[in-house]
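Worksheet for the structure shown next.
As you look at this complex, bear in mind that one protein chain is not there, while each of the others sits in place.
We call the chains A, B and C, going by the order they appear; numbering starts again at 1 in every chain.
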Amino acid sequence: MGEAIRVAVVGATGYGGAELVRLLSEHPLAKVVIATSERLAGTRLSDDCPWLATDLILQSFDPESLLVDFVFLAQEAGFAMLHAPNLLRKSRVVDLSADFRLKDKDVYAATYKREWASPGLEVEPVYGLPEAVDRDTIRNATLVANPGCHATNTILGLRPLVENGLLDGIPVVDSKSGVSGAGRSRKETDYLFAEMTGNFKGYAVTGHRHIPEIEQEIGVRIRFTPHLVPESRGIYTTIHAPVKLGTTLEQIKAGYPTSTFVRVVDQIPSTKQVLGSNRVDIHVALDEHTGFAVVSVVQDNLVKGAAGQAIQNMNLMAGLPEETGLPIHGVWP
Amino acid sequence: MGEAIRVAVVGATGYGGAELVRLLSEHPLAKVVIATSERLAGTRLSDDCPWLATDLILQSFDPESLLVDFVFLAQEAGFAMLHAPNLLRKSRVVDLSADFRLKDKDVYAATYKREWASPGLEVEPVYGLPEAVDRDTIRNATLVANPGCHATNTILGLRPLVENGLLDGIPVVDSKSGVSGAGRSRKETDYLFAEMTGNFKGYAVTGHRHIPEIEQEIGVRIRFTPHLVPESRGIYTTIHAPVKLGTTLEQIKAGYPTSTFVRVVDQIPSTKQVLGSNRVDIHVALDEHTGFAVVSVVQDNLVKGAAGQAIQNMNLMAGLPEETGLPIHGVWP
Amino acid sequence: MGEAIRVAVVGATGYGGAELVRLLSEHPLAKVVIATSERLAGTRLSDDCPWLATDLILQSFDPESLLVDFVFLAQEAGFAMLHAPNLLRKSRVVDLSADFRLKDKDVYAATYKREWASPGLEVEPVYGLPEAVDRDTIRNATLVANPGCHATNTILGLRPLVENGLLDGIPVVDSKSGVSGAGRSRKETDYLFAEMTGNFKGYAVTGHRHIPEIEQEIGVRIRFTPHLVPESRGIYTTIHAPVKLGTTLEQIKAGYPTSTFVRVVDQIPSTKQVLGSNRVDIHVALDEHTGFAVVSVVQDNLVKGAAGQAIQNMNLMAGLPEETGLPIHGVWP
Partner (left out) sequence: MGEAIRVAVVGATGYGGAELVRLLSEHPLAKVVIATSERLAGTRLSDDCPWLATDLILQSFDPESLLVDFVFLAQEAGFAMLHAPNLLRKSRVVDLSADFRLKDKDVYAATYKREWASPGLEVEPVYGLPEAVDRDTIRNATLVANPGCHATNTILGLRPLVENGLLDGIPVVDSKSGVSGAGRSRKETDYLFAEMTGNFKGYAVTGHRHIPEIEQEIGVRIRFTPHLVPESRGIYTTIHAPVKLGTTLEQIKAGYPTSTFVRVVDQIPSTKQVLGSNRVDIHVALDEHTGFAVVSVVQDNLVKGAAGQAIQNMNLMAGLPEETGLPIHGVWP
């Protein structure tokens, strides 16, 4: 290889940021040169993240000093829209938050309870779901909005039905997520081990934040409820979609193209089969009893639902094959 | 108390049977006098079930010698329909299998891949879901069919919408079950700890066996898919039901009566809050975005979904208050 | 029954306190009439603890108004020694904290980093491990110090070897605890579900706080390290004790008396077999290869290790059979 792609990870001690550091360490052509944390600047990343056997020393975020090719922003909503314009002068940016996902700023404000403002932003953010958008748009982007985890599953599972005109009514999306989706700093009682182990619960029964993002990308209204599974990683999304009378399973399946990271599988999937992998596995069935397509989609929310997809976007932006350095097999058992 | 109700548990080393023994040991008016196991007859129940600190010695099943007031049958489908007629000469029977749940014998045959036959049966089995049927029918029954676990949740959550004429389309029932539902003798790879821990998966995406039972009891067609949760006990059922235009949340809620074991709760529930309890907690919401009622129902599949409900039925049949000896609080954390 | 024993639970929303409420609700002769929480006074206990189907309204702690027979103190160290003297004027007290466990106040200060002071205390606290001390002492006590969870297992497993003079060197006590032992308000990253699931870790490798308590009760020095198991409840303590040359397994076993709640079992135990039960199961082996007795002890840390044992003490203090109202079977699976 020539010179490595120089990368900064902003917010390196959260689950998304630390997963970026982990995955990029296996990337043959990229290197994390800066990892930031306000809380722990000056200490070793491995002290706070003992699973990372790295010598990186955490730094404060200083946009001026970030002389890198790519910046990954792994912060809460609100951070990226403030800092991206400045960072874009020197680097290309992949943002893992929701700040640049929604085209309609009123929807953003209603969804995230915060006015949208990104003073000085001169580029159009690109929604970075490679298997659902034109990859050339991502290749040419300087600012990519990395999709939400539930949104990734839902769009990949539902969009083919919409595009092929098979949908006939409101699809029900029942999604189940591992607890790591709540992040590493969410220390409410609900996320304590003792509370969540051997437990399964719903949340945001109506009005989840990913609904507008999904509806923007697929163009139809959805019924959506997420749930918490007593597992760390993994999202399983079951889509119950009413289809037009006479639709066959073959017609449905024909709409699902297979790519390196998005596969149609014959067996009903499980979340663990993609743990640590950038794959999404999709299973499609037709319920003739009711006339619904039933689409089951699995992902690792920290890989394809966050850090892995971010790196896939970086690969495209850097002109590399999209699969470069990304795991394809799951870690099992 | 006067003389205790004498009880036999047929199939005492499976999860349902052992749970009957456990719960009945806390019942003030009943006593397990016979516990059977073909495989382990002659050995102590506590050898195979070390969580039970009991002196019971397992016996072979011998219908002639069962001089008891109540027989609980906790066996695979096919056993009860063969033996119930004989047992009913001396005892009243609560069957935890599916043998007596379906009124239409052709549906039984199609569902369980076995002809239905119960030679000599002279009584009409009663479907034992106390909160959904006329309790007097159960009180007077000699043979009660204990409902399926997914069926219990779905009927309790969906029936009020049907009865009140609010439903407007096919309801989607997305159910999530703990692994104990598979039973103690299911030793396929899928149920190994190493495979299932940190994992979530679908099964029977279409055509699950509880569908006919549910549709029989509520009278409408349903879209149903169950899933496996990495927890031992607990079922969480999310019902997404399209409701008529203009339906309000108050109208929906009004249809859900509260009883000792079936409660409408304000917080989104979790399976563990009813672990070890005979309670079902139901949460009701209205998604105005799509016009769906979203009903979330939790149970412990071995208590309200099996052994606890069986005892509740026995209580009614014996003329006792239905809650006698049954736990109401969950074991947490 | 005559009049119920009136009970107050101080600190009812923590794991120990809530477990007291749960267990006492099944007690035939006692009734929780007051449940306190400073943080949530005025709200329903069931709002914060949705597993408890109770109408109790939380109150502030007010020693003057506590007109009850028994007060259970389920608070952090430091609270009981301050308030017990006042409470003892009207009630008998069982304290679940460490405040009254250590006879040597210097040891208390060194262990808990806090001077010991209980102004006005006029009685001698009794260490409430019924199977290891003279039960009459407990029966006559007005203030009982409920033992620590690791201490309960270790004392029950090790004391017989000491008393029978079989020990020949320093015993190694390697204990493994479920995460609920950390309590409900410990919201450090370490106790988050995502961090602890599928994980096992040591803590307090040397110098754990239960060591002085154990050594006080058995009179010998021990090597002790606890660990965290990815389970909510349960402690498994493995005691590797060097025994005198020529010691036989029969000699060892002979020292372990069986009682309702402490049993010697033939099979290697597991923590779940006592989940929800007040039992301790003990397995004894002799390693002839090295001359060590290997004693394995299991408990539910919230029952025999906390709330259950507290009720067992209350039973004795109230002149009841010690097992009154306490579960003997485990909840499985």
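Going forward, a residue touches a chain if its C-beta (ideal position, glycine included) is under 8 Å from a C-beta of that chain, and two chains touch if they have at least 3 such contacts.
Given the structure is predicted, the values throughout are model-derived calculations rather than measurements.
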| item | value |
| --- | --- |
| Option from C:Ile222, C:Val264 or C:Ala318 whose C-beta touches the chain left out | C:Ile222 |
| Which residue of A:Pro269, A:Gly291 or A:Gly305 touches the chain not shown here | A:Pro269 |
| Sole contact to the chain not displayed, among B:Glu19, B:Asp95 or B:Glu231 | B:Glu231 |
| Which residue of C:Thr43, C:Ser185, C:Thr258 or C:Thr290 touches the chain not shown here | C:Thr290 |
| Residues of subunit A (touch criterion as defined above) contacting the omitted chain | 15, 18, 21-22, 25-26, 47, 49-54, 180, 184, 197-198, 232-233, 263, 265, 267, 269-270, 272-277, 279, 281, 327-333 |
| Interface with the unshown chain - residue positions in subunit C | 169-170, 172, 174, 176, 178, 192, 194-195, 197-203, 205-207, 211, 221-223, 225, 227, 229-234, 236, 238, 240, 242, 268-272, 275, 283, 285-292, 294, 296, 332-333 |
| Positions on subunit B where the hidden chain makes contact | 15, 178-180, 182, 184, 186-189, 191-198, 230-232 |
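Methods note: only the chains that are shown with their structure count from here on.
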| item | value |
| --- | --- |
| Central subunit by CA centre of mass proxy | B |
| Subunit A and subunit B, separation of their C-alpha mean positions in angstrom | 39 |
| Distance between the centres, which are taken as Cα means, of subunit C and subunit A, whole angstrom | 45 |
| Per-residue multi-chain contacts in subunit C, two or more chains | 15, 180, 184, 197-198, 232 |
